[in-house]
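Scroll down for the structure; my scribbles are underneath it.
Right, chain A next:
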Amino acid sequence: MDRLTYIIVAVAAYLILAPLAGGLLAGVDRRITARMQGRVGPPILQPFYDVFKLFEKEGITVNKVQDFYIQCFLIFIVITGCFFFAGGDLLLIIFTLTLASIFLIVAAFSSNSPYAQIGAERELLQMMAYEPMVLITAIGFYLVYGTFNISDVVAGGGPAIVYLPGIFIGFVYILTIKLRKSPFDLSMSHHGHQELVKGLTTEFSGKTLALIEIAHWYENIFLMGFVYLFFAWSAPWSPILAVLICCIIYFLEIFIDNNEARVKWQLAINTSWIAAATLGFVNMLVLYFIVF
Partner candidate 1 sequence: MGLFSIGNMIIRSLFNKPATLMYPVIPRVYEEKTRGHINVDIEACVLCGICSKKCPTHAILVDRKKKEWSIARMQCIQCNCCVEYCPVNCLSMANTYTSPSTEKITDAYAKAAPEPAAKPVPEAAAPVMDAAVDVEPTV
Partner candidate 2 sequence: MYENSIIGIEPANLMKEAQKLKDEGYRIVQICANKVNGFELSYSFDREHDMKTLRMIIAEEDEVMSISHIFFPAFLYENEMKDLFGIKITNLVLDFNGNLYKLAQKTPWNPQN
């Protein structure tokens, strides 16, 4: 398969499979969560029902522009994932992801609604909290493989985790923020109850909300792809191992979600920054000794 064909196949597969896998993942997540709480929980396909239902609802909006931003949010999340699975440049991917998130935040700001605005503010704070670690993760890969290109990373001679244990832990730490799991579900929670009502998504309903949900599915799969990167190398069986680890990590996130109270923003930013500044820093320091 030449490079172009590979890219086309990968992007097509991502476009089609990611929402399916993402929705399913969400369904399994809800089911496991329910079981952890001693309940039966919804059907596995529930997230799909939810989204289909949202598409059936009446269209309402608080201004003429918020839907546009949300559409852009979805588009750029999808583009991020496409870049990723096409083996693109890690930094490019991170910046595109940031762009997408900014669209979401701006959408919330645009409504000028109290809880949406505070949600946006907190979302921003969370971005500020995780951004350093995400960048450090990319840099970590670069230090190991000498390239930001994912296609070269996965073709590397050994799994990155061997060189990046600290960065991996740091990444999993902020993954909790990205997946909007307790203790860091500050700006909006998948669960109904919280001090910000629905935070960021307060003013979105119907199809718009459905788009956000779908975007989250895409995003989650892409994030799992990130975890995958740590365990992928040229060995033929490494994909199986890596996917397995992704499952374990996701389960871990569910476990964490069910184990913690939602903390306040101070703790969220303090700990994420400390994680980045210690785990990331030390790991990079060690790598430099190896590299230079």
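The definition used in the following text is that a residue touches a chain if its C-beta (ideal position, glycine included) is under 8 Å from a C-beta of that chain, and two chains touch if they have at least 3 such contacts; residues count from 1.
Regarding selection, all candidates are chains of the complex that A comes from, given by their letters.
This is a predicted model, so every value here is computed, not measured.
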Touch assignment for chain A within the complex, options 1 or 2: 1
Complex contacts: residues of chain A adjacent to candidate 1: 32, 34-41, 255, 258-260
